[in-house]
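Here the complex is missing a single protein chain, while all its other protein chains stay put.
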Amino acid sequence: MFLSVADGKSLLMTRLITLTTDFGTRDGYVAQMKGVILRIAPDARLVDVTHEVRAFSVLEAAFVLKGIVPYFPQGTIHVGVVDPGVGTDRRGIALRTRDQFWVGPDNGLFSLLISSDSPWEAREIRNADYMPESRHPTFHGRDVFAPVAAHFASGKSFEDVGPTVDDPVCLDIPEPRITEAGIEGVIIYQDRFGNLVSNIEEARLVNPVGSIRVGNVIIGGISRFFGQVPEGEVVALVNSFGFIEIAANRQDASRVLGTGQGTPVRLQWL
Amino acid sequence: MFLSVADGKSLLMTRLITLTTDFGTRDGYVAQMKGVILRIAPDARLVDVTHEVRAFSVLEAAFVLKGIVPYFPQGTIHVGVVDPGVGTDRRGIALRTRDQFWVGPDNGLFSLLISSDSPWEAREIRNADYMPESRHPTFHGRDVFAPVAAHFASGKSFEDVGPTVDDPVCLDIPEPRITEAGIEGVIIYQDRFGNLVSNIEEARLVNPVGSIRVGNVIIGGISRFFGQVPEGEVVALVNSFGFIEIAANRQDASRVLGTGQGTPVRLQWL
Partner (left out) sequence: MFLSVADGKSLLMTRLITLTTDFGTRDGYVAQMKGVILRIAPDARLVDVTHEVRAFSVLEAAFVLKGIVPYFPQGTIHVGVVDPGVGTDRRGIALRTRDQFWVGPDNGLFSLLISSDSPWEAREIRNADYMPESRHPTFHGRDVFAPVAAHFASGKSFEDVGPTVDDPVCLDIPEPRITEAGIEGVIIYQDRFGNLVSNIEEARLVNPVGSIRVGNVIIGGISRFFGQVPEGEVVALVNSFGFIEIAANRQDASRVLGTGQGTPVRLQWL
């Protein structure tokens, strides 16, 4: 571990590296990245976040990457690779914020982590000392991002990876609209259980909530957990990421409702 | 590593933590649990058992959790989270038996590990020192069970986690019926290859077996391995967990037979 100093504050980088990709685990692509990391940083500790991001879905990965931040130790290095533009002139970036680090393509993947709440610093990946000489044009995950993360984990500095970037690409996430009557949002994520996650954060609930309309269904209020309604019935709750979520007790809400990503969600004040 | 003393016998707890859930690996839920563990116990070693348990299938997870026990080191800590009742008043428990430890909901998940053969001790998870102050009502995997396991791995005692539990919830597993003619059992698990696992343990075969009837098919006896019958043909054998299993050489027995969980299996003595 060693220090990275930014915003006048020093920060330990750890040997803990997480991986988030849309590569699946079938083809050995992720294993190649792990081999690369372990050759450069033999003591690195690897944690798979997911390799099952929907192919090319930068938004889905951005959502997962944001969700895990509060739970990882200071100095964790996160590699994210959902990279449909690989080989084009899109930049590679390293980001530092909230006492952790990210490495990946500059395509919005980390943009949910950038906000005015926390100081951040982004760098374009340019320093050839951080990557192998030969880099395949379709696999920067293996030939650029994994090596950069491994070099961070083994002592190379964040600042030397390249020049600062002031304008990282930001995803255009639909913002919920707050009105006098309530909040109008939309389903932005569907998890493996069929739970439907909206873009409405708990912090937006400035008034007590009366009812929630999702598609054609009206739910009577916000519950605390699934088991408060009978099996198979639809329930709205604040999920473990802090967002309003539509679920069905022990069932798949997306099937019960016949809806998914893009469906409007309307909360009405009491 | 440190000692947990129970039944007059001291036991090393190791830093080895396994994870068994129905969370899938797509959404970052498991990664959140791993982050939580590594913040509390930075030297913990994590082994994923599976996150592909059928959603809400406590029985399926119980079966997997039992199957791995003989192969793990003394002092291993297993976290199991298939938890449809999360948020209700179901208890959380920690279990110690067979020189290993388990942490999860008290819904039967660990009940196949509890038997009169080995002494066991269960504790209700109650001690607030073992978990964060803020706990989300729908994600005890992250906010209760992962922290408890991490605290075990970093030195907190098993005994202090809470009061003893004498009546952990037990699953109602169908027991095979032994008759003069043979054994009547049932398929209780189907693995990824389509192999059909019955509830008949090898130890029950008190007489030599003549034939096995599964659904409408009769198999002439018990083979030692798949390749003893031609490709695609159905075979009965004692599987690597010690149970009678119906398989098809290089094919999916559940498809070949058109049957699955719940199908009766009848062994006839020779």
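Think of it as A and B in the order they're written, each chain with its own count starting at 1.
Simple rule for what comes next: a contact is a pair of C-beta atoms (placed from the backbone, for glycine too) under 8 Å apart; a residue touches a chain by one contact, two chains touch by 3 or more.
On a predicted model such as this, the values are computed, not experimentally measured, just so you know.
Asks: If the hidden chain were put back, which of B:48, B:124, B:159 or B:201 would touch it?
Replies: B:48
Asks: Among A:24, A:119 or A:232, which one touches the chain that has been omitted from the display?
Replies: Checking the options A:24, A:119 or A:232, the one contacting the hidden chain is A:24.
Asks: Just one of A:17, A:49, A:86 or A:188 touches the chain that is missing; which is it?
Replies: A:86
Asks: For subunit A, which residues lie in contact with the unshown chain of the complex?
Replies: Touch set of subunit A with respect to the missing chain: 23-29, 31-36, 38-39, 42, 46, 55-56, 84-88, 136-139, 142-143.
Asks: Touching the missing chain, which residues of subunit B?
Replies: Its contact residues with the unshown chain are 16, 18, 20, 45, 47-53, 64-65, 67-68, 71-73, 76, 191-193, 224-228, 237, 239-240, 250.
One rule holds for everything that comes next: only the chains that are shown with their structure count from here on.
Asks: If you average the Cα atoms of subunit A and of subunit B to get two centres, how far apart are those centres in Å?
Replies: 32
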